[in-house]
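Please find one structure pasted underneath; my questions will follow.
Left out: one protein chain. Kept in place: all the others.
Per-chain residue numbering starts at 1, and chain names A, B and C are given in the order in which the chains are listed.
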Amino acid sequence: MVLKTKNENKNSIYVPDIARISRIEKLSPTEKLFNIAFEDEEKQNNFKFLPGQFIELTIFGLGEAPFCLASNPNNREFFELCVRNAGNVSSALHRMEEGSKIGIRGPFGKGYFPFEKMRNHNVLLIAGGLGLVPLMSLIKYIMQHREDYREIMIVYGAVNPDSILFKNDIGYWSNRSDISICISVDNPDDKWTGEIGVCTKLIPRVNFPPEDTYVVVCGPPVMYKYVIVELEKKNFKPENIYLSLERRMECGVGKCNHCHIGNKLVCVDGPVFSLWEIINLKEAI
Amino acid sequence: MSKPKVGVFGFTGCGGCQLEILNLEDQLLDLISAVDIVHFTEAITEHSDNYEIALVEGSVSTEHGVERIKKIGNIAKIIVAVGACAVSGGLNCLKNLYGTERAMELVYGDKKDWIDSIEVKPIDQYIKVDYYARGCPPNRFEIVDIVRSLIVGRKPEIPNYPVCVECKRNGNTCVYEFGMTCMGPVSRAGCNSRCPNSGSGCEACRGVIDDPNVNAQKDLLARYGLTVEDIMEGFNLYNACNKVPTVENKNN
Amino acid sequence: MLYKVMDKNVYQDFIKALISNYEFIGPARKDRSVHDFVPIKNISELDTNYMRTTIPPAKKLLFYPTEKLVNYEVGKSIDVKPVVESKERILFGINAWDINGMNFLDELFTTDFIDENYISKRKNLMVIGMDSQPTETNFSPSMGADYAKSGFDIYLTELKDKYFIRIGTARGNEIIQKYAEVRNATAEDFKDYDKYLDDYRMKFKLNVDIKNFYDNFELIYNNEEFWKKVAKDCYSCGSCNLVCPTCFCFNIKDDMELNLKEGNKIREWDSCMIPEYGLVAGGHNFRPNKENRLKQRYRCKLKTFIDKFGKYSCVGCGRCIETCLAKINIAEDINSVKREVSV
Partner (left out) sequence: MVNNLNIEVSPVSRVEGHGDLVINIKDKKIEELIFRIPESPRFFEAMLVGRKYDEPSHITSRICGICSVAHTCASIKATERALDIKPTDQTINLRKLIYHHENVQSNVLHVYFLAAPDFFGAGSVIPLVETHPEVVNIALRTKKMANDMVRIIGGRAVHPIRTVIGGFTKLPTEEEMIIMRNMLEASYPDLEKSLEVLKTLNIPDFERETEYISISDPDEYALYDGNIKSSDGWEIDDQNYLDNIKEKVVEYSTAKHCWAKRDSYMVGALARFNNNYERLTDNAKKYAADLGLKAPCYNPFMNNIAQFVEIVHSVDDSIRLIDKIIKEGLDDDKAMVDIKPGPGRGVGVVEAPRGLLIHDYTYNSQGKVEKVNLIIPTNMNYANIENDMNALVPTIIDKSEDEIRLTCEMLIRAYDPCISCSTHFLNVKLVNK
């Protein structure tokens, strides 16, 4: 019997560590931002993650769900999650108060946004709705190391002006000249002066040279098909297009198989994939 | 967290569902301390009209019952239908098949006029039901799970997969192999497949799943020599009030 | 691998010694034609001459239908601890394809992350294999699983007047040394064994043409008509998954005791054939209909793990064929993919 027993971790992969919510901010009617830190300081100091990775969050007695890390990976004091009130765990989280204790496992995911490869290239970030959340850690990282990157553009589509997330950050970036942001809403209100309609239609206006550009896409499942068509029209290379996928996850560590698409597991092989990796995976997009 | 106030109410049925609550044994004391039971005819004398959660057993079969269930529906914030009678009318609905008038005459003869009896209906025909603890009798652990979920603030998880899933988790040999028939493949799990565990076929006391493969079930039962009438009779045992898909699919 | 031979008349004492010194799990008659692996207290209960078991023995012992993973107490602080169970046991009489199924699970539960709940039980499980009689639905030779190359401590093969023993681990060797009288296998013994294997293979009647399935599957993938036909009678009942020696999907639930102080994370076998399997918050279902799900199951069994581990996650045991009330038959469907492609 050849059993791999290398990292003989006494801790089972299913045991969460205790963490505390230190700050809660309401970002939109349905989303809240949570600052979280592990109770154990050492654990918090050693908690390193890469942009695009996710954690599994337990509310004790209630359940567990995966969420993307939304903060700058260089921030070692705490990390941020932005959560939509969607079901059992997320709604319970929304009911919680600052100081509440939760459980965290992770970070998980071998597939992350390749911020190293992107250096000295243009980066085009396309987000739909909640898809902005996973991009946040990448954007914040890039903005901190802005000089390493060339042109940066964010294309962000939201349902309506109210649902635009991270308004503070966006406002701050808009005032900078080294990053351009296009926001489009499906349902504008009276005050809205920006773009209207799905964000896909902003893509033709992008004039980054394809061979020199990385594209990152994240949004609801329906969005991917259309965005990819547009990107292909622009001749962006599939190996330079990165997507973050979402599937049902129970374990986050490649055992429960729920996030299985073809020969990939979103939790361990993703959640970020290059388009090339999944180009022929039926059901992926 | 303040303790939710719970009322347990009985309508037309056998009392077995309330009994299953009393049968919680080790968990009964925990239940009593987790919630405030303010109304439970079978077990306590005090009764109160101040409750948030109503666990309702039995189906509605009298004019008086209609008034009572509507009152409960007005007071309670959350209504849980407990047991087949409350959920789908259960066995009581066999009376509808026979006909209320005829049934009254058969049992009470010329004295039938004194009887308050109307067509049997499940409670959701009169009020909005939030959760269903199915089964005859219901699974007492599921009742606890519903109450517990309501306390911690999540939606109770009530399976929508067939009994076969639980049957296999329990490692049973399928009763079809013994030449018996079973409603398991189209019936809703949650009972821990207790009938197949005991060597007899599932009777669909929890009703059918959302998307049952009725045609396959019909073919299967036909392979075991059952006629459409037999199949319908079996189905009607607990589901006569419902238009079960089998009825609609009879001719295709 | 060590090769030894044991005389027939030693066998009984060997088993008796194991039964009295270990927690011994072996096949016993359950109902009519079905056997089940249960704790054996007395050699008379043991019946190695079995054909069918509903739940594969290794899965039953290593990956419980429901299993506590984590236990916690919630008070001023939250105290979380893993629940990892492990006890020394002998699994006796498991056949080659079920050992191969277990080998698959071994690999799965140790890839990327190590699942302590599985592996700690596995490490303490002594596996003594033995051939059993294939059913009509068994096609393990086609899947290369009718013979176990590894995964066992000891493999006993009953020949005419002796047992041919393959010893796979040092632990197995210790046991043999301690409880049985054996001798080294001679050329003669190897010849007898070789002849036995040829005869044994003849007992498998079902053949499938899996050869080019890996690529053919792509061709058939979008052929909706084909899949609709195949999945027509499927109940989405999950029986096929739950009885499969290599199926491993599960859910994890958090459950609080009614006292609201103590809680557990519990895992429970799931099935990719159930509609809820692909359902996410917000109501989107990635595999809403039974054709999608059956297709997914076949892909997972016959393609995915070729990419990942270089092997099929189907060992051809035929359990899913026997258990399916809709008569959905993986062997037939593999063959019909081939037929569909060749026309």
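To be clear about the criterion, a contact is a pair of C-beta atoms (placed from the backbone, for glycine too) under 8 Å apart; a residue touches a chain by one contact, two chains touch by 3 or more.
Note that the structure is predicted; figures quoted are calculated from it, not measured.
Within the full complex, the chain left out of the display contacts the shown chains B. Within the full complex, the residue among B:65, B:159, B:190 or B:207 touching the omitted chain is B:65. If you put the missing chain back, the residues of chain B touching it would be 10-20, 22-23, 25-26, 28-29, 32, 37, 40-47, 61-62, 64-65, 90-92, 94-95, 98, 102-104, 106-109, 111, 114-117, 136-137, 194-195, 197-200, 203, 233, 237.
Here is the rule we use: only the chains that are shown with their structure count from here on.
For the pair chain B and chain C, the distance between C-alpha centroids works out to 37 Å. For the pair chain A and chain B, the distance between C-alpha centroids works out to 44 Å. For chain B, the set of residues touching two or more other chains reads 152.
Residue numbers of chain C whose C-beta contacts span two or more other chains: 253, 255-256, 260. On chain B, the positions that touch chain C within their shared complex are 1, 27, 30-31, 33-34, 144, 147-148, 151-152, 157, 160-162, 164-165, 167-174, 176-178, 184-186, 210-213, 215-217, 219-220. The part of chain C that touches chain A in the complex is made up of residues 69-70, 72, 74, 77-78, 80-84, 106, 108-117, 119, 122-123, 127, 150-153, 168-169, 221-222, 248-256, 260, 263, 265, 267, 270, 272, 277-282, 284, 286-287, 292, 296, 299-300, 303-305, 307-308. The part of chain B that touches chain A in the complex is made up of residues 152-155.
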